[in-house]
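Structure below; questions to follow.
The complex appears here minus one protein chain, its other protein chains still in place.
We just call them A, B and C in the order they show up, numbering each chain from 1.
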Amino acid sequence: MATAIQIPLQVRFGDIDAYGHVNNVVFLQYLEDARVQLTHTPLGDSAGPGTDATGTFQRLLDADTFTLVARHEIEYLHPIEFRPAPVFANIWVTRIGGSSFDFGCTVAERDGATVYAQASTAMVLVSRSTGRPVRLTDAQRHALATWLGDDVPFRRRPAAAAAVVPALEGVC
Amino acid sequence: MATAIQIPLQVRFGDIDAYGHVNNVVFLQYLEDARVQLTHTPLGDSAGPGTDATGTFQRLLDADTFTLVARHEIEYLHPIEFRPAPVFANIWVTRIGGSSFDFGCTVAERDGATVYAQASTAMVLVSRSTGRPVRLTDAQRHALATWLGDDVPFRRRPAAAAAVVPALEGVC
Amino acid sequence: MATAIQIPLQVRFGDIDAYGHVNNVVFLQYLEDARVQLTHTPLGDSAGPGTDATGTFQRLLDADTFTLVARHEIEYLHPIEFRPAPVFANIWVTRIGGSSFDFGCTVAERDGATVYAQASTAMVLVSRSTGRPVRLTDAQRHALATWLGDDVPFRRRPAAAAAVVPALEGVC
Partner (left out) sequence: MATAIQIPLQVRFGDIDAYGHVNNVVFLQYLEDARVQLTHTPLGDSAGPGTDATGTFQRLLDADTFTLVARHEIEYLHPIEFRPAPVFANIWVTRIGGSSFDFGCTVAERDGATVYAQASTAMVLVSRSTGRPVRLTDAQRHALATWLGDDVPFRRRPAAAAAVVPALEGVC
């Protein structure tokens, strides 16, 4: 996970549910904001040949293309109580396909001592005009490759899952 | 899926995101409300021997026990646009363990003609006082068994997953 | 308040905050959905001469025009606890200006026996292309007039407010 980008996330009072913990639904909003912050951060070393390092992954998408969430898998490990201090998302890439890719993400303490949840999210590039998947460009693949890391170490996932070939490409 | 319970869900204007569709995060709130409505509905035929049919699954939990979401897996199939008419959740049980069980859920049109998303959610019964898993009682198992149905037919899930034994029990 | 339209609102589990009540923020979402449901309901008797009674207020807005919230005033009278049964919004119009109008709204039991909150919301019609206010058409004014009712009977509002002429018109 050396490649993961770390993003602070403010916990809102409204994130807390009747049980006194951050609601399970809100964790998906944390994942979303980790993705959005990542794709709005200047590429820097993730910029490929001929790509503007001050640009962002978001700007590597042409106006007709947007990214869609195709699938989430999330495992809750510890509850989060309200705190004025932020929690941290660590986000990286676990798979790069033809027109799709997967993010791995943890919600954790800054030092990783406690991991509150871990998740995998499948993204697909889609054309606004045709509604069809769009192939990743070389510049996009280059950036994603610099963020590539290990699979999410799910604890409770059916054991054989790690060994099988991802099926997303054929579907999207 | 003959055993699924169908629950109408109002789409809120605030559910719609900048892309003009129900945000992917909100689907987890739909799942949550489907679970909550199910567990607050009078048991009726799901009441076991010696159980009050006018009671609810929620009331089968003693004061020290609550249910915790351990894991979600969700697959998005079609976007939902804003509509004043409700969408429908179909919710059933796909697995009953010692102190945990899984819900299957679809978000769909009333007649099932369009399925917008399908999901699997692992729940664990936990003791407030000890923080430890609590074994399902006979009355709880009886009710869950009346809602038992097929596995969620995920399209994009790693292929071998369906064949393996769920690992949640050993974890919780 | 004979003119108020009543709209059922599902309480979501996620509406409940750490205090065990519907969070104060969520009431504004209830108001929003009351407005949206009202403006998406067939006009019926609220349709003016030459207006399609099967159309909606929303359809009386041309493609370039949208409604913007300019101001809310809301008073909380009683907390709402989680309930599987809906609460009810009663919504009506309290003022019709040149390019703006005010909604009155209560969140209450169906029979009005308990009013949980009452609110006033100022709306402005705005042109997407110019960003400027747009004058209400005759058909829009006719529909709003059929929903016209009393001012919201705020309890805690600065005393002088009730006596003064609303100033929004001069502003918009």
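Heads up, the rule we're going with is that a residue touches a chain if its C-beta (ideal position, glycine included) is under 8 Å from a C-beta of that chain, and two chains touch if they have at least 3 such contacts.
From a predicted model like this one, the values you see are computed outputs, not experimental measurements.
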Using the touch definition up top, pick the residue from C:H40, C:R59 or C:H72 that touches the left-out chain. C:H72
Touching the hidden chain in the full complex, which residues of chain A are there? Just list them. 9-10, 12-14, 29, 32-33, 36-37, 40-41, 82, 84
Those residues of chain C that touch the unshown chain are 19, 23-26, 28-29, 32, 66, 68-76, 122, 124, 126, 131-133, 156, 158, 160-162, 164-168, 170-172
Even though one chain is hidden, which residues of chain B still touch it in the full complex? 13-14, 16-18, 20, 23, 25, 82
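One rule holds for everything that comes next: only the chains that are shown with their structure count from here on.
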Taking the mean of the C-alpha atoms as each chain's centre, how many Å separate chain B from chain C? 34
Chain C residues counted as touching two or more neighbouring chains: 13-14, 82
